[in-house]
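Just one protein chain is left out here, and the rest sit where they should.
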Amino acid sequence: MAGHSSVLEDDSLLSRLDRRLLKFEQFLALLSGIAVFMLMVLAVISVGGRNLFNAPLPGYVDWIEQAMPLLAFMGIAYVQRDGTHIRMDILIGQLRGRALWLAELVSVVLILFLMIALVWGSWSHFQRSFDFGSPLWSRDSSIDIGLPIWPAKLLAPVAFSVLCLRLLIQIWGYGRAFVLGLKNPVAVPLIQDTATQAAAEAEQLDGRN
Amino acid sequence: MDSITIGLWVTAGMLVLVVIGMRVAFAAGIAGLVGLILIFWSKKGFDPEDFGWALTVAIKTAGQVPHSKVSSQALSLIPTFILIGYLAYYAGLTKALFEAAKRWIAWVPGGLAVSTVFATAGFAAVSGASVATAAVFARIAIPEMLAVGYNKQFAAGVVAAGGTLASLIPPSAILVIYAIIVEQDVGKLLLAGFIPGAFSAVIYALLIVGIAVIFKNVGPPVTGFTWKERLVSLPPALPIVFVVVIIIFFVYNPFGDAWGTPTEGGALGAFVVFLMALFRGMRLSELKSALLETAKLTVMIFTIIWGVLIYVRFLGFADLPGVFADWISALPYPPMLILVCILLAYAVLGMFMDAIGMLLLTLPVVYPAVMALNGGEAVTAAESTFGMSGTMCAIWFGILVVKMAEFCLITPPIGLNCFVVAGVRPDLSVQDVFRGVMPFFVADAVTIALLVAFPGIVLYLPSLVG
Partner (left out) sequence: ATEWNASVWGKRRAFTEHVEKLAELVSEKTGGEFTINVSYGGLSKPKENLDGISIGAFEMAQFCAGYHRDKNRAITVLELPFLGVNNLDEEVAVSHAVYAHPAVQKEMEQWNARLLMTSPMPQYNLVGTGDPRDTLAEMDGMRVRATGGLGKAFEAVGGVPTSVPATEAYNAMESGVVDTVAFAQHAHLSFGTINRADWWTANLNPGTVNCPVVVNTDAYDALSDKERMALDESVEEAIAHYLANYGALLEKWDGVLAEKGVEKVMISDEVLAEFRAKAADPIRAAWIADMSAQGIPAQELYDLVMSTLDKQRMSN
């Protein structure tokens, strides 16, 4: 569920870094959104081309598969920033103060370990498909029109690296809150009670009817 | 430690991580990675010298999963369906639908509530996400119901329950996810959702009329619309019919050849809604926020998908699904009883988990077991346990599971639809909504029982398509 940002800000170095990174994360997320839009356009071109000109888009499926990582990965840090990735907060929602910051800190550190491993793993996946000596640097290509796959594979370690930066900021944020016993730390998503969160969600749809 | 033991420990560890509040996608990813390390290490007899090798192979294996699993043409339906929902809102389709439904059917007892249910069903035919549907109708329908003297809790319950229709009636992100996990034809599954979705809506409507007849003060009928008023309400709602027809005819055309593939149908539907939103004067900033919101929801869903699939890859190496399927099909109980128990287990699990995470986590193990129960993937209807071929069983079970997942959206303690409705309406507490939605548990139980007893309700449409 798309949650509302619940990250506090001030003019500390941490918060400034948080916002600087947020700008970049938002840009990447918007790329994801545009990719979704392009997916739609691609289908229209494919259907239209086929029916109007008997000229279907060559490699339609290949292009879709190439675009998928763009819309699946690029926003991942943006979503981590305001705590939108789904979780069960019945238990953790009961915690207050240092206990809460410690629990969040442990959770974020574990995620960082995972993501560092996945940056490595997805980078090696990219490397196997990349070869400086080959045409288009390609050692892995798509099934139909033979597009090189390495650019799409490269998106995973890139997006995951940005997530690692985000996690470092959150470790700093939660760690600081834990050590100093803060009540409202900056640069980390704060748990809202469910009703507030739902209200915030609803608000986002509040354009016009 | 053999691979089954590793499988069970790692699974237990993952559940602990989830319960203590780690984000589901990453909890599953961590469990999968740790499990892979253990599996590869166990191949070398846990020799400390070989730990480095096991770690490297596990990380490289896990590192393939995100790109590999996400680069799927079938999964491209998910963001498209999400985008349709947001655009439909900006195109004013939601409001128009409710208005038309109100003018035509609000004269029956509980009329506005019945109108709400049918309008949510109509909106469901363009929206793929239940929670969004509930949020939209909480704002449009609840005030009107309250204005004519509806019971507050009841009105809220109607919207929370009506919202769940969005995932059964195609397009539906959840049905696509099911199709991907079990490797079945997306088009047939989407098609299969139509009748059960409409069926659920009718059962909701009957329940509402019954309640309104018995308790006179709950929801009075609304009369007095002239035929002219009814007719003029239709054109603004027509585009939705147009979009629905496009999607249906791309999946299955009862009069001849289908117009294209289901994937194309979804994307084309989104494009038509986009044009309508443009026509209604959607601004660039609104488009940008629709795209950002779509991206957020898309990324969230895909992160769960690849996170859980790392865990599923580990399950593959541990061969847990195979073992569980053998165990289930050897149980000395009637298969139908086992199936019902599985569905009940989903009801319990769904109290605490969100639908997508629940399906991704359980299906890799449960689905082969159910298929084994029916007599295997390749079984013919005549030789099967449930009287349907393997393919049909996959579709039937899919609809049952998705209906269970939808049921979980309105059951306490974690019923997302109820939270959202309460969130939209400051005058309603979560308890109010849960109280109001209670009668719909009965309706859902009846629906599920009928779908189990009469699989034909689910299988009629897909059986028409080769």
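Note that the chains are named A and B in the order they appear, and that numbering of residues resets to 1 at the start of each chain.
The rule is short, and it goes like this: a residue touches a chain if its C-beta (ideal position, glycine included) is under 8 Å from a C-beta of that chain, and two chains touch if they have at least 3 such contacts.
Since the structure is predicted, the reported quantities are computational estimates derived from the model, not experimental observations.
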{"item": "Among B:47, B:229 or B:319, the residue in touch with the chain that has been omitted", "value": "B:319"}
{"item": "Touching residue (missing chain; options B:260, B:398 or B:462)", "value": "B:260"}
{"item": "Per the touch definition above, residue among A:60, A:101, A:123 or A:160 touching the missing chain", "value": "A:60"}
{"item": "Sole contact to the chain not displayed, among B:73, B:385 or B:463", "value": "B:73"}
{"item": "Residues belonging to chain A that touch the chain removed from view", "value": "50, 54-56, 58-62, 124-125, 128, 134-135, 138-146, 148-149"}
{"item": "Positions on chain B contacted by the hidden chain, ascending", "value": "40, 43, 53, 57, 60-61, 64, 68-69, 73-74, 183, 185, 187, 250, 253, 257-263, 313, 315-317, 319, 321, 377-378, 466"}
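Following the convention adopted for this analysis, only the chains that are shown with their structure count from here on.
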{"item": "Euclidean distance of C-alpha centroids - chain A vs chain B, Å", "value": "23"}
{"item": "In the complex with chain B, residue positions of chain A that touch it", "value": "1-2, 26, 29-30, 32-34, 36-37, 39-44, 46-47, 61, 64-69, 71-76, 78-80, 84-93, 103, 107, 110-111, 113-114, 117-118, 120-125, 152-153, 155-156, 160, 194-202, 204-209"}
{"item": "Parts of chain B lying in touch with chain A, wherever the complex brings them together", "value": "17-26, 29-30, 33, 59-64, 66-68, 70-73, 75-76, 79-80, 82-83, 89-90, 92, 94-95, 131-132, 135-136, 138-140, 260, 263-264, 266-268, 270-271, 274, 286, 288-300, 302-306, 352-354, 356-357, 413-414, 416, 419-424, 426, 429-430"}
